[in-house]
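One structure is given below, represented as structure tokens, and several questions about it will come after.
Of the protein chains in this complex, one is absent; all others appear in place.
Which chain is which? They are A, B and C, in the order written, and residues in each are numbered from 1.
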Amino acid sequence: MSFINDFLASWREYRRPGYYEKFDYAWTMSIDLDRCTGCEACVTACQAENNLPIVGEDEFAKGREMQWIRIERYWEGEYPNVKLGFIPMLCQHCDAAPCETVCPVSATYHNQDGLNAQIYNRCIGTRSCAVYCPYEVRYFNYNNHHWDAPLDEQLNPDVSVREKGVMEKCTFCIQRIRQAKDQAKDDGRRRVRDGEVQPACVQTCPAEALVFGDRNDAESQVSQSMNHPRAYHVLEELNTDPSVVYLKKVGSNAG
Amino acid sequence: MQAERDISYADVNRDVVRSLVETGSKYYITLAISVSVMLACFFAPWFYQLQYGIGAAGMNHPTVWGTYLASFIFWIGLSHSGTLLSCVLHITNSSWRKAMYRSAEAMTLFSLMVAVTMVMVHLGRPWFIHWAVPYPNQMELWPNFRSPLMFDVMAITTYLTGSTIFIYMGTIPDFAAVRDRTTGWRHHMYVLLSLGWRGTDTEWHRLGWAYTFLAVLIIPLAVSVHSIVSWDFALSIVPALHQTIFAPYFVVGAIYSGTAGIVTVMFVLRKYMNFEHYITKLHFDNLGKLLLVLSLIWTYINVLEIFTGWYSGTSTEYEAIRYKLFGYYAPLYWEMILFCAVAPLLMISKRFRTSFVPMLILSIAINIGMYTERFLIVATSLSRQYLPDAWGIYVPSLVEISIMVGSLAMFVTLFLIFVKIFPSISIYEIKETLPEPEPKTQSESGAPEWQPTL
Amino acid sequence: MATNTVGLFDAPATALAAAGELKGAGFDATSIISPIPLHGAEKVLGEKKSAIKRFTFFGGLFGMLFGFSLAAGTAVLYLHPTGGRPIITLPPFLIITYEMTILCGILATVIGFLVSARFPAMRERVYVPEAAVDKFVVSVLCSDDEHDRRAEEILRSAGAEEIRRLREED
Partner (left out) sequence: MSSIDRRDFLKLVGAGGVGTGAGFMLRESIKHPTQHLIPYVIPPEEFSPGIATWYNTVCSMCSAGCGISVRTREGRAKKIEGNPAHPVSQGRLCVRGQAGLHTLYNPDRLTGPLLRAGEGKPGELIPITWDEGISQLAERLNVLRDDGQGNRICFLSKGVRGHLAELFELFVDQLGSSRLLHYDFAHPQTLYAAIDRLFGETHLPYYDLKNTRFLLSFGADYLGSWISPVHHGLGFGHSRQGRDGIRGRFVQIEPRMSLSGAAADEWIAANPGTEGILALGIGNYIVSQGGYQGSDREEWAASLAAYSVESVATQTGVPAATIARLAETFADTQPSLAIGGGAAGNYSNGVDTLVAVNALNYLVGNLGREGGLVFNPEPVVGRGANASQATYSTMLDLAQDARQGEIEILILNQTNPVFTLPEAAEFREALAEIPLIVSLSSFMDETTSMADLILPSHTYLESWGDDFPEPGVGFSVGAISQPVVSPLYDTRATGDIILGLARELGLTDALPWSDMEEYLQESWQGIYARGSTEAEGFEAFWTDVLKAGVWGETTRRVAPASVNASVIESVGVEAPVFSGSSDNYPFIFHPYLSNTLNDGRDANLPWMQEVPDPLTSVVYGSWVELNPTTASEMGLTEGDVVEVESPHGKVAAPVYVYPAIMPNVIAMPIGQGHDEYGRYANGRGVNPIQILSPQMESETGGLAWASTRVRLTPTGQRIDLVKTGGVSRDLGREIIQTTESDTDGGETASLHSIPITVIPT
């Protein structure tokens, strides 16, 4: 009867929701809205790091900007008691990501780093993931993009250049994560140290509003952020279980 | 029953074979036009789009789905009354089905084909569409069976297979009948298609059983297909799409638009293929009643949608409904209500139901309305999601509109080819509705007016 | 060498009657070729049993198992966790199962139909083209001339307007 036992054991294993406990890392970003100044440095840093194309005015006017991280702005109140809040919006790397389940070709899935990974080569461009994403942080290549020479010299060789018909999105700078993991391995360490890896947006943020790390590590900065009383998730009611945690703005936004 | 008294079995054969063999210049002109429109409006812009990217269409960041997907749902929906209606009526033994089911099923088939083409058009990289098919390969590619789009792939494949088999199986005796009256390449084609059908009691018995089993299998399949298409939307968490009512809503809408489509096709067949004797007021009357009921159900679900949106009390649902009713696309919404909820009420009158031209106009209006419905489902919901700062507006580009028109031409082309290959009304089932021949004396029986070619 | 004697009738009623008589006279290999399915045929020629339903049933059953193992089995082989769902995710996989059940059911039904009705026909068989129009034909297999004659007699007396002798390829 060991066959049945084996079957039941693996059945239980594969029927377990989440399935992520075994993963080594759970990369997480925390964004302190009380620090964010809305300066957009993260946007350009991301463009520089990840070979995001310049779409041009016409394409931009059609609403086809390619910015994996964007600053959303929400006004509250009317003049003179008016306040403006900024919120950086990027792929939330949800543990219960709606985008992952909908892809018919498994081009997006949850990888061993707990990231919501997008395999460009595999994408056939149904764009359903973008529909399913409530944060609207998936960007589609509506055409092939062109870099006026020599702007193409700037392209990061560690990141691919995506072709038309492919969906793309924030990767938490997976190339940097990989590099940090390699480094950790070379140094004979089992784990990447907190703060050792920073995505481009986190790295550049002048107000240090963005913090990146591993929430499996209880000592890490992001773990502390997640347990902070100000921590919340955007659109928490959707139960997407995001890996981006926001820290509330302090003070009434309505000023 | 509904056919005129003086139609004999031989008349049926003659009329149907005539419709296949005798081809007027009008037909060729129509075919030429529809083929040219298909090439110019569908394939040319599509090749342009393949070269340029999906950017040739008007889709953008919040609204990543557009008319292509709306067309896809529309065509899938149109496919829903043919085979489904035919099966239901077959099982319930409604004899009025018999004059129209063949072309209705053909409609299913072709609209499914056009729908599949729309998927190709919709995809960013259609040249990799085979990656959505589960076949073993070295690339470690495997489709994701958790995806509603994979459900689509499976369901549409099944539906297309099932519908093709169903229409084919029901036509085997007719192929045999036509086989005997044709010559040349047509004859050879029908010899192959008829599989050697003779019409023995055993064959009829087997066909009867197989046909009924197929009908029984296809009814739940057809219902599942459009439910699954609705889940492409309803399984997302987009406000106004994430609704439990969506599956029945889509199924009803599909049957609704499909039935209206049948009315259109019936009118055309009746008028241009000279089937006045077979397709009669009775069909229009019955289809009219069906349409009326469907329109009422459809309206009811639409009202429910507004009600739940309002009653939900959440900003997202409320905004989605408000935007649909009064936002940028509001004129389209009210056009849809006019065409699909108000105008069909005319069919309360029997006089209206039995007048051919008004029914044609209404059926076309309903399908325009139903196309609008699909467009609105995509456009209004996607452009008004959770994060207001990411809202946008979607306007179809010329390429999209052209492909929409071209897909209609593709459907017409397929249908035109169909009516010259398939007996577009069922010979043997029409005969079943005729009074049984009385025995005659031997002397009255004449020699057949044509020579068998077997 | 066996031949078939066929009689052409104008009306289904007379054809059925003729078939009944032949059957009564011991002609077991009697069949009716008709332009429409004749609902009285079974009464005359005896109940027919069809294996199609078994094909459909087992086809469906196979489809169900195949569908589920296709979805669940390969999900275990290609471990791609998505959306926080378990690797074996029942609701979607049941939909796949459902579709595969129907698909295999349909295909099996077709195969059942082809097998049980012996399609496609690879050789010429007894056929009367008029039967596709408006004639109702009773065909009977006769092993020798004696049988032929008797069959012809019965058919004529039942009102056949024409009698033909046809040979079937082996």
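Points to keep in mind about this one:
Everything that follows uses one rule, which is that contacts are C-beta pairs under 8 Å (C-beta built on N, C-alpha and C of every residue); 3 or more make two chains touch, one makes a residue touch a chain.
Predicted model only: the values in this text are computed from it and were never measured.
Only one residue from B:27, B:43 or B:272 touches the chain missing from this view: B:43.
Among B:24, B:136 or B:313, only B:313 touches the chain that is left out of the view. Looking at subunit B, the residues touching the absent chain are 43, 47, 50-51, 62, 125-128, 313-316, 319, 386-392.
Residues of subunit A that touch the chain left out of view are 17, 32-41, 43-45, 47-49, 54-55, 57, 60-61, 65, 67, 70-76, 78-80, 82-87, 96, 148-157, 161, 163, 200, 203-209, 228-230, 232, 234-237, 239, 246-253, 255.
Heads up, the rule we're going with is that only the chains that are shown with their structure count from here on.
The geometric centre of subunit B is 29 Å away from that of subunit C, both derived from CA atoms.
With each centre defined as the average position of its C-alpha atoms, the distance from subunit A to subunit B rounds to 42 Å. Rounded to a whole number, the gap between the C-alpha centres of subunit A and subunit C is 60 angstrom. Residue positions of subunit C touching 2 or more other chains, listed in rising order: 75, 78, 80, 82-83, 85, 92. Contacts with at least two other chains are made by residues 98, 101, 103, 106, 109 of subunit A. Considering their complex, residues 10-11, 13-20, 94-101, 103, 106, 108-110, 241 of subunit A touch subunit C. Note for the complex: subunit A touches subunit B at residues 59, 62-65, 70, 72-74, 89, 98, 101-106, 109, 122-128, 130-132, 134-136, 138-144, 164-167, 235, 238.
Taken in their complex, subunit C has these residues touching subunit A: 75-76, 78, 80-88, 92.
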